[in-house]
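Shown here: the complex without one of its protein chains, the others still in place.
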Amino acid sequence: MRKYSVFAIAREALRAHKGWDEQWSSPEPRKEYDVIIVGAGGHGLATAYYLAKEHGITNIAVLEKGWLGGGNTGRNTTIIRSNYLYDESAGIYDHAVKLWDGLSQDLNYNVMYSARGVMMLAHNVHDVQVFKRHIHANRLNGVDNEWLTPQEARAFCPPLNISQSARYPVMGAALQRRGGTARHDAVAWGYARAAADRGVHIIQNCEVTGVRRSANGHVTGVETSRGFIGAKKVGVVAAGHSSVIMQMADVRMPLESYPLQALVSEPVKPVFPCVVMSNTVHAYISQSDKGELVIGAGTDQYTSYSQTGGFHILNHTLDAICEMFPMFTRMKMLRSWGGIVDVTPDRSPILAKTPVPGLYVNCGWGTGGFKATPGSGHVFAHTIANDNPHPINAPFNLERFRTGRLIDEAAAAAVAH
Amino acid sequence: MTETFRMAGAGRLTPAKAVRFSFDGTSYQGVAGDTLASALLANGVHLVGRSFKYHRPRGFLSAGAEEPNALVGVHRDAARRTPNVRATVQEIYDGLSAVSQNRWPSLAYDIGEANDLGSPFFSAGFYYKTFMWPKAAWDKVYEPFIRRAAGLGVAPDEPDPDHYSSLYAHCDVLVLGGGAAGIATATAAAASGARVILCDEQAEFGGALRFETGARIDGKPGWDWAQASVANLKGRENVRVLTRTTAFGYYAQNLVGLVERVSDHLATPGDQPRERLWQVRAGKVVIATGAIERHMVFADNDRPGVMLASAARTYLNHYGVAVGRNVGIFTANDSAYAAAFDLKKAGVQIAAIVDLRDDPRGAVIEEARGLGIEVLTGHTVTKTGGRLRVSSIAVAPNAGGAARVIPVDALLMSSGWTPSVHLFSQSRGKVAFDDATQRFLPGQYAQDCVSIGACNGTDTLDAVIEEAYAAGENAVSGTKVLRPAATTSENWTGGMLGAAPGAGPDDTVKAFVDFQNDVTAKDLRQAVREGMRSIEHVKRFTTNGMATDQGKTSNMHGLAIAAETLGKPIPEVGLTTFRAPYTPVTFGAIVGHSRGSLFDPTRRTAMHGFAEKNGAVFEDVGQWKRAWYFPQAGEDMHQAVARETKNVRRSAGIFDASTLGKIEIVGPDAAQFMELLYTNPWAKLEPGRCRYGIMLREDGFIYDDGVVGRLADDRFHVTTTTGGAARVMNHMEDYLQTEFTHLKVYLTSISEQWAVIAVQGPKSREIIAPLVEGIDVSDAALPHMSVREGKICGVPTRLFRMSFTGERGFEINVPADYGEAVMEAVWAEARKHDACLYGTEAMHVLRAEKGYIIVGQETDGTVTPNDAGLDWAIGKKKTDFVGIRGLRRPDLVSGGRKQLVGLKTVDPNVVLEEGAQIVATPGQPMPMKMIGHVTSSYWSPNCGRSIALALVVDGRDKIGERLFVPMPDRVIEVEVTGTVFFEESGERLNG
Amino acid sequence: MLLIRCPYCEEERPELEFRHAGEAHIARSSEMTELSDDEFEKFFFVRQNPKGLIFERWRHIHGCGRFFNAARDTVTDKFHLTYKAGEPKPEITLMAPAEPAAWANREPSELNVDMPSKEGGR
Partner (left out) sequence: MTVSQATRRPILAGRQTTTPNATVTVAPPASRLSLRVPAGTVAAVSKALGIELPTRPKASASANGRHALWLGPDEWLVIDESGADLAGLLGSVADFHSAVDVSHRNVGFIVSGTGAAMTINAGCPQDLSLAAFPVGAVSRTILHKIEIVLYRTGEAEFRVECWRSFADYAFTFLSAAARDGSS
């Protein structure tokens, strides 16, 4: 792999950029792999990368039914934070944040991780209580998260309306300074390039249609639109489609898939310096490097695989944005889109072994998967390589739905991702 | 300045109606009906903007919504600054002030233009490959620099004084697009009496008839027919016609979003909204959105003065403006020739027509030569000259050979027409590539709609009119309507996709595909070389088609170049998704009325005014405003709350409890229903008595709680938490309607029927006694946890004897409209007994002193009754209730769960912070092992010390032990206690 | 915003009047305490989440207030039909009517749908 650098660009500039390598190749599938990852999103590609880098397993194929990074990786609002309440959640998300910091150098691909700070607004006494509980728990877990007064919140984000005449005046905010954003496509591409460089096959336009098992129940490979491909182990990282793939192996999941929409405004000069989230008025917003305001909405109420949602959801989201930032009514929505998010009953992910030997699943990230990408891939690779979970993802198992040992951030916090 | 390029006798505007406006501080004159673009062109101004990346000087490409270049800021006043307005769409009004964007210090001399010199460095995706070293420089140096360079206009910085409006509408036929096809289809549909809505994004109907001078319909010039037909439609009661109205989104089940620009074109908008959102649910949708002309991709095709041929025709034929005095044409089809003819006839010199086709045949060639225009067939434009305006073109044979330089002051181009399938595609219809005409056309439909006219690939005007009438008829009755005759001398077919030969070799030239985002043909080729094989990857890597024009002119070229580089046919490379909105939509239009007090309802109780008069400070609880505390002169919150809590226990306090949810449960099986929905036993509760009930979800966690009164054998009055009112009602209805369907029970929400006045404290009975009629309020007749119906102040009441303070207490329910009057009467009595008004904060302290929980504070959706110390509230003999099985799951019955306990700080003056975490041993390294957290914490004036409730792992076993609360600045030592801090005996309930 | 036919109001109404209420035909046991942990997990947590035909519950919460069931395609979001709570799960044999108008929610009698006799749970 030719290294990316300012010097490489200068060299290429002299020859019309004709000397660049392919970032990843498009090989024909082999007959068999040690590991097949189903789904070439950020989590799947990261899993392949860390399997190759840290566990010495390079005979890997990542199968993607469309184009890599084309699912939720390319459709999310790129928020990164780790100020979760429970030890288990803080553990996995902070593991990710530590990897985000340095990921560009690790991958030799600028993923534009921007620690601009994520500020979560409190609008009532209950919010204040909940956020303070988070801040205290985070502090003792070594995760940064601090309380801001309304004036401090406005100083951190000048467009914020902290007027007492707002419908739900801002009573303060929880700020995670290490939180921020990254460039979503670059994350997928960076992992793809780095994984391919280590020998991983990325096979696009290859849809998995079945999971084949031996007489003793162990996974032997997958049926695909390009024929059967053998594998000793299969990791399913299919986000919204996880239920569908898992059902091919006769595993029914505690998952439901919902449409989640987002939108961007036309690009404008820098006006919004951080990420702001509000659960009570229900919206989140940041500004991309390109200048677009990136705005997230809630899910639609019904399950769907359509990758579209109701206009009224965007409507409510923009109501909330313009309530918090009244100067934005003259801004224009440039583009809106939908993704499919797979949601578990406790709103926490599943990264685990399954009842089927050789089959592993990484799913259930709901609306918050992007931020976990490096951490998720890292511990899921460990789980597959060792046939045993990493201590960080051990709590995120399937058994918890039987025992009741849930990790219910949503119930505990009433905080949206 | 005068309008030196306004051509006498040309166009449809009335020159007498002069309009003054300014651009970058220079004052100009235009004519009523001008767009900012046509008015600037009339004054000879082509340079209006700078591109996104290279800051190249740019002029007008188009005369419509597809414009990528001519984006300006329009500043009506300090608070009404709108960035990124298309000058080709914005109509001028007297006093309009527009400024150029993305340049410094001025449009003509822009420092950012240096980027253009460095452009070999700024290739597609360059930022992914650099700015990684040194690592710390990304946040501090590189990213701020990138951000400052990016972005176009400047966001407004003041709240918007304008208002926006919205409407839901229904119709039988919705026609999107008011060109010849749309007008014809609306006419046919309207004839049957069906409800028709016809909309168009322009200020006037007519679409391409604005410039298409060759069209004749019903014996009239096309434009005249359009105006007459629309006038006719406007006169019909069953038709609504909307101008300046863009259909921006096509959603499920024929819901189409339209945005109407109501007053942005007016000098004085008055009271009118700025924009209006229409959400139209249509029986049938007719898509008549026309086609968009494509530019030619060749070297330096972006200089001001280089524009689409149809745009130049529009400026001339509609606005009466010549885009130059010596104009060249570069085309790959017939339709651009008409531009040459129109201009020539208006007196503009045509430098040459450069036709990429080797041997074009047809009437237009002859006509051109007949008009004395030089036609260079088989030629290409290899580059353009000029800096802030095109000054020349270099022309060479396609096959190669010496280039000839031809001076021009404008160059008109056309590589053909792209059908506008955006809305069809948004409807989830599938487009199909038509090989013969090299364009995507509507293929498989997903909704009840039909595409007609140019957006359906129908090229000839007579066929368009026939198709439009048929669609209009079929959409309704199917009855045939007489069609007008239609002819046109123009031919819109043909053209080419991708880079023209003049795009040149990659290393020397910039042939722009996407003007705004500065994406060139070579960027697209590079993306493919780097392994981007899906058009989605190519698009995202190069940003082609991702600018504010959403690739209306660039997408097809980009696709063709990628396909060619990949060596694949276009359909195999795919087409990027068309996403809403069609053109950018103002946030305000989407938000509509939902601003200020209409953002979200503010719910106030019947006694809100009374509380306000008595100085209450309010807090938001859900949508409700609740009285939080009642400060007296000089008091802060802490002092007010301390006074109120002491006052209640000393004598009495009055509290507005109206916001609690209330449900009336009626029917012979009401008690059985209660048995199933609550953990408690109900069957033996006597009428007239109350019980505290706990409701679980099926998973066994506490969902809600409240006091329930049994009014009669078959009638319960249930209360819920304030926040739980709606969801508890839904939860009950769900079980009643779908699980316990055998029960004869009906539920009615009575939350808002009854206003509730809580009177709590030793003197409470004395306060209410004089006001109550027909109820014996003695302890014997009305013991703690009872309810009676009677009268108070002469109006009906449900009087509860209950307490959330641990004191003797009553809750007076009266019909809401009486609430304030009864409150005043109670308060008059209360003042005789040294009582106070108290708010939610004092209420919280009082209940915490007694260890009463608040659902949502002590519980958080993961707490069982046992965790909360409420096992006593579970009917031990019950065989079923919602949650009974969930409660028995392994983790819910195992040890190590968090249990509710009291905490007393060793230093009684220290008040813990709510949410603070608890550890067993101080001084642990990070991360510390947390074993619990503080759920409630107050200074208790009645206990004379701080008190707290907490959930602690195995907390009830730790009573008497010392634990620690590590704070940033110190560690607080606490003792674990029971949950009752004040008067454990409970005798005060009975005075 | 979807348009949903309420089988009680007998007409299509905008989605804003409705509340989705999860997968349908998951009956609550009359012997809840007899369920094993596995059975409870299946009942309360595990969901079909099908890509394609789903049977789901809705409540016309801001309309007639009734819970009812719907058969919908989760890929296109098109409703095949809606039917009253308590009615049995219909056999839908013809999945994809060719007409675009399948967006409309029609009476079972207008579709190739077999409604078994009335019994069974939610």
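The first chain written gets the first letter, and so on, giving A, B and C; residue counts start at 1 in each chain.
Definition applied: contacts are C-beta pairs under 8 Å (C-beta built on N, C-alpha and C of every residue); 3 or more make two chains touch, one makes a residue touch a chain.
This is a predicted model, so every value here is computed, not measured.
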For the chain that's been dropped from view, list the shown partners it touches.
-> B, C
Among B:L677, B:A816 or B:I931, which one is in touch with the chain left out?
-> B:A816
Residue, one of B:R20, B:K140, B:H170 or B:R970, that touches the chain absent here = B:H170
Which listed residue (B:G95, B:P407, B:P601 or B:G986) would be found touching the missing chain in the intact complex?
-> B:P601
For chain B, residues touching the missing partner are 163, 165-170, 195, 262, 271-273, 276, 279, 281, 593-594, 597-598, 600-606, 624, 664, 666-668, 744, 746, 748-754, 770-771, 773, 792-795, 814-822, 825
Tell me, which residues in chain C touch the chain that this view leaves out?
-> 1, 8-11, 13-14, 16-17, 60, 62-66
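Here is the rule we use: only the chains that are shown with their structure count from here on.
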Whole-angstrom distance, CA centroid of chain A to CA centroid of chain B, is 22
Chain A-chain C separation of Cα centroids, rounded to whole Å = 31
Once you find the CA centre of chain B and the CA centre of chain C, what distance in Å lies between them?
-> 29
Residue numbers in chain B touching 2 or more other chains?
-> 251-252, 255, 279, 428, 699, 886, 889-890
List, in ascending order, every residue of chain C touching at least 2 other chains.
-> 1-2, 19, 37, 40, 44, 76-77
Which residues, counting only chain C, touch chain B once they are in their complex?
-> 1-3, 14, 19, 21, 28, 30, 32-33, 35, 37, 40, 44, 57, 59, 61, 65-67, 76-77, 85-86, 100-101, 103-104, 121-122
Touching residues on chain B, where the partner in the complex is chain A | 52, 80-84, 120-121, 123-124, 126-133, 135, 138-139, 143, 146-148, 150-160, 162, 164, 249, 251-252, 255, 257, 279, 428, 505-507, 522, 526, 529-534, 536-537, 540-541, 543, 546, 548, 550, 577, 579-581, 584-588, 590-592, 594-597, 599-600, 602, 619-621, 699-701, 856-857, 860-862, 886, 889-892, 913-917, 919, 926-928, 930, 933, 966, 968
Of all residues in chain A, those that touch chain C in their complex = 241, 243-244, 252-257, 301-306, 308, 310-312, 342, 345, 401-403
